[in-house]
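Got a structure for you, questions after.
Omission of a single protein chain aside, the complex is shown with its protein chains in their original locations.
For chain A:
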Amino acid sequence: MKIILYIISYFFIFIKILKVNLLQWGDGDTFAGYILEKTQIDFLSLFFKSVNSNYIFVTGTNGKTSTVSLINHILKSQNYSVLSNSTGSNLKRGILSAFINNLPKFYSKNPDFCVLEVDEASVPLILKSFPKNKIFSLMVLNLSRDQLDRYGEIDTLVVEINKSLKFFKNYNLILNKGPFFKHFVANPILVKKHILNNNLQNILKIKQYSHLSTNLDFILTLFDILNIKINLSSLSEFSFVAGRGSLYKKNNVSYEIHLTKNPVSFDNNLLYLSGKEYENILIFVNDNIPDGRDVSWFYDINYSYLKKILKNKSVYLAGTRSYDFYNFLNILNIESFNLFNLDNSFDFFKKTGAKKIFVLSNYSATMEIVKCLK
């Protein structure tokens, strides 16, 4: 079976090269997964069965991509081989693509670790394909209201994750003692404030109010379970994925991009912003498929933070749902100016001679702005 999977991997890598380099159609990252997902064969199950490794699944509403990329960095710095969907494509097709794109690297030797970021709603689907006799670790970083159109109620999501865990005997479920803790299956591993957390926060320059400060305890708990010591000196070389506070410059204007995709991350970024010098804030919100088509979540942002923190700032809006955000701020009596799209925004900031822009953008908006600024 394994040889067939390798042949399929090589075939898709060839297609990807053809598609991206010759035809210049998209980035091709999840193309293979998209095609395999359409077939009647459970390819994911075949990959899980064929690739023997230490499986680590990371899920939760906020901070998955950063957590996975930090775990990968720590493991790689200690010469462990890792197969991962580190680009953040965390639906079934993204995980399938991670296997396809990486399998040739692991032809002679299985990866030491498979670190996979999994969308919260996809956890039951992924575990359904996972061999019931294999061991895995599942980290549920946090759960809060996100896209209602995909996840439904969090209660329902927890029920579904629990149902899928009942088929397994050996797994490490790593949880924080949050509001949903008691609803999970018995005997999870509880995350506690780790002695190394503050050291790591300082080395990684993690911003205050970031989810990553809590998620570090998950990482430290995981490494305790795996019995791997973290080499702190290697962490100084680590950099976060684009959009998590990354800085860019265009036309002499600096842009600091913060992914802000749900009420909790919006509130956290507002709190972070409260102590900063920024005068200009660009709120950039789309409603493309990865963002969710419904943007009612705006109305779950903390109103008093918004009023307090955006007061006396210049607030600009862009994106496919900028009108909705304009209405929202208007109702709260917060003045804003709709620039509609990115081109207008770049022109406007250039003409007005703005020096720094603090950008709060949801998922597809972050991808869009980073692509333009890179």
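List of remarks:
Everything that follows uses one rule, which is that contacts are C-beta pairs under 8 Å (C-beta built on N, C-alpha and C of every residue); 3 or more make two chains touch, one makes a residue touch a chain; residues count from 1.
Everything that follows uses one rule, which is that contacts and distances are computed from a predicted model.
The listed options are "NAD(P)H-dependent oxidoreductase subunit E", "Lipid II isoglutaminyl synthase (glutamine-hydrolyzing) subunit GatD", "3-isopropylmalate dehydratase large subunit" or "DNA polymerase IV", and the UniProt record of the chain not shown names that protein "Lipid II isoglutaminyl synthase (glutamine-hydrolyzing) subunit GatD".
Checked against the full complex, the one of A:6, A:238, A:298 or A:348 touching the unshown chain is A:298. When the omitted chain is restored, the residue from A:7, A:135, A:190 or A:331 that touches it is A:331. From the options A:76, A:128 or A:145, the residue with contact to the unseen chain in the full assembly is A:145. Counting the whole complex, the residues of chain A in touch with the unshown chain are 145, 148-149, 152-156, 159-160, 287, 293-294, 296-300, 303, 321, 323-324, 326-328, 330-333.
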